[in-house]
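Dropping a structure here in structure tokens format, bear with me for questions.
Note that this complex is displayed minus one protein chain, with the remaining chains in position.
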Amino acid sequence: MTFSLFFQSLINGLNQGAIYALIALGYTMVYGIIRMINFAHGDFIMIGAYTLFYTIPMMIHAGMPAWISVFLAVVICAAVGVLVEVIAYKPVRRAGSMSALITALAMSLFLENLAMVLFGAKPHNVQKIFDLPSVNVLGVALPLNVILTIGIGVVMMAGLQIFIKSTKIGKAMRAVPQDRDASILAGINVNKVITMTFAIGSALAAVAALMYCAKYPRVTNDMGSMMGLKAFIAAVLGGIGVIPGAMLGGILVGLIEIYVKLFAPGWYEAITYAILIMILLVKPSGILGKNVGEKV
Amino acid sequence: MKKRLLPVTLITALTAAFLAGCGSSAQQSAAGGSTAAVSSSATQDASSTQAAASAPEGEDGKTIKIGVYGPVTGGSAVYGEGAQNAIAMAVEEINDGDSGYKVEIVNGGKIVDDGGDAKQAINAYNSLMKEGPSAIVGSFFSSVTLPVAEQASKDNMLLLATGATNKDVTLKGSTIFRNCFIDPYQGKMAAQFAKEKGWTKAAVIYAKDDDYSNGLKDAFIENAEANGIDVVYVGECTTKDTDFSSQTSQVVAKGADFLFYPAFLDTVPLLVGAARDAGFDGAVMGGDGWDGTDTVGFEDNFENCYFTNHYSSEDTAPAVVNFVSKYTDKYGTESLNACAALYYDAIYMLVEAAKNSGASDTVSLVNGMTGMTFTGVGGTFTMDENGDPEKSVAINTFEGGKVKWLMTLSPEGTKE
Partner (left out) sequence: MEKRFKVSYFLNFLGVLAVFFLFVLLFENNAFGRSTQYIKGISTTACYTIIMVASLNLVVGCMGEFSLGHAGFVSVGAYASAIVSNGLTGKGLPDIALFLVALLAGGIAAGLTGVLVGIPALRLRGDYLAIVTIAFAEIIRVLFCNLSITGGGKTMSGIIKLSNFYWSFWIMVVCITVMYMYVRSRFGRTVKAIREDYIAASASGINVTYYKVLTFTVAAFFAGIGGGVYAHYMTAMIPTNFNFMYSAELLSEVIIGGIGSITGSIIGAAFLSSLPEMMRQFSQYRMLAYSVVLVLVMIFKPGGIFGAWEFSLIRVCERLTGRKGGWEKNRKKTEGGV
């Protein structure tokens, strides 16, 4: 394998990894606070993507750059996230983790099929969002999109960390998963905190949708489910509940996928899943996670 | 007691609904049959209509009862839509015409949905069979058609596959036919086109979990090597993949000047985009699965792209012009695709088979179709001993994102 192929694959892996990282950020944030795997997270991204599909032409028509439409997508995704939480997740919150998981699965199916009914099952192309050129580095094409994606990811990650560590709401968000009853006693409105978490997580999903569509300009109603699963693998790998872990996990998964595709292209999905299984068995808290023992 | 009451009521309700469902579907078929007879009677004498409505299997020998199934829902719903419109058009034309035969589509003139999914296929087939047709038409996907072909062969029912290109379909029995070319043929034609264009280094990316993609890739590689083209890279992907950067980087690294991507329309824009981004400027080619690709917003990427198809809407042959103009007038161009053309031809082929044999029951239709020569939207072709047609292939390209007809290759390899 030549050096340029190796380097090109590195770039490709970083590109794909950065997108996984963005998606994983939302996932890990919701899990870290509510201790629930939101199966529907990938479908929030799908909704964001469809919103972009419809609003980008409007923006271009109005003479504004295409990426402004992300703000509308953020609003819509956050609204959908809150709606799903209030309608479906809140009633089953107390019923145990199995009910919560099934409800999440059901919401995911619901959103996917709703999108199919509303928008049709045929995939649609999203228009080109960023017209950034490719820079030639060491004889390999480096699309500046990659740098942008990673940059946005780092900014969001830093922003989230500051938010969680320093603001009052952030502290409340850290308190809820540690001990819910004590948080209520301390005067935290747990419902509000959870709703806010969902809103932020879904807003992150919208930004992830933007960068995803910049690289893979196609929306279809079932784009969410596998994406969500891969992002979950990324989040777990890096340490679920740990925000920098999402970035790390995402980039690792992206790199692994691309390099495996070079050698054994028919098996890359299996390898990715095998890694997930390995991590969960060996170190379930992930690379950056801390091991929290189980209380009897 | 109350706790028991709810489940008991539910069971009773469910069983009742289940039985009612069976009953109503049996009733529906009777109702559907008569509606179809009423709708297909445009300008004909009352006696033949009455006879068609009450008699099974076209007892009067002049009405051909056809059951049609296809991908009405699912990712390829646009194909099913085209098929539905096309057969409605065909039925109207035939029943208004003077061929001496009438056509009746069972199930109220509607295509039965197979959802593009093999699991639903057998049920679709069974639901058509209960209406007692003389022939069944469909479907577009090989994975859907194979189980049906197996069953149809057992039932000695005529199955005319419209778009299922896997070569095993017609090998299931002597009553199974198709009106499209088969995968090995498309692959061969693609290799021939590459040779004629003078490309020498070919790369292939194919979807590992799809019959169609596998079939075309095997045929292409075999014929490319026979034609002196060097296959420098064979890459895999799956039907659900969205990222092709790894494969396209390797295509560029190996220095190919031609990329063959025999997959379906939904991933084509992504692949072509990825190829162009990776720096590949050579030709990209696909099979009939590219029909209907959405090129909006990425027209530039599609320069120097080609695909083989069953027909081209710009073909100047009278049969094609007639079909295209009539379809566009009635239904617009959104669902005007090869699937529509194939289903349209299928109905006409059954009428031709009836004319050849003189009767409209299944056995006669099978006799009439064996070895039949037919001219339609797909050109002129003859059925060979397996039930496959020897057809020409249209090569299309893109200009400004719109599909444009480039040339037609016939089996002997001459250009038309």
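Going in written order, the chains are labelled A and B, and every chain counts its residues from 1.
Just so we're on the same page, a residue touches a chain if its C-beta (ideal position, glycine included) is under 8 Å from a C-beta of that chain, and two chains touch if they have at least 3 such contacts.
Predicted, not measured: the structure shown is a model, and the values here were computed from it.
S.K.: The chain left out here touches which displayed chains?
M.R.: Within the full complex, the chain not displayed touches A, B.
S.K.: Of B:Lys119, B:Lys330 or B:Lys402, which residue touches the hidden chain?
M.R.: Touches the omitted chain: B:Lys119.
S.K.: Which parts of chain A are in contact with the chain that was left out?
M.R.: Residues of chain A in contact with the hidden chain: 36-37, 88, 91-92, 95, 97-99, 101-103, 105-107, 109-110, 112-114, 116-117, 225-226, 229, 232-233, 236, 266-267, 269-270, 273-274, 276-277, 280-281, 284, 296.
S.K.: In the full complex, which bits of chain B touch the chain not displayed? Write them out.
M.R.: Output for chain B: 4, 7, 10-11, 14, 17-18, 21-22, 24-26, 29, 73, 112-113, 115, 117-120, 122-123, 126-127, 129-132, 142-143, 146-147, 150-151, 154, 166, 168, 208-211, 214-215, 238-239.
The rule is simple: only the chains that are shown with their structure count from here on.
S.K.: I'd like to verify one number: the distance from the centre of chain A to the centre of chain B, where each centre is the average of its C-alpha atoms, in whole angstrom.
M.R.: Computed value for the inter-centroid distance: 38 Å.
S.K.: Which of the residues in chain A end up touching chain B in this complex?
M.R.: Those in contact with chain B are residues 2, 4-5, 8-9, 12, 15-16, 120-128, 134, 141, 143, 216-218, 220, 223, 226, 257-258, 261-262, 265-266, 269.
S.K.: Can you list the residues on chain B that touch chain A in the complex?
M.R.: It comes out as residues 73-78, 208, 235-238, 240, 242-243, 245-247, 249-250, 253, 266-267, 269-270, 273, 277-279, 294-298.
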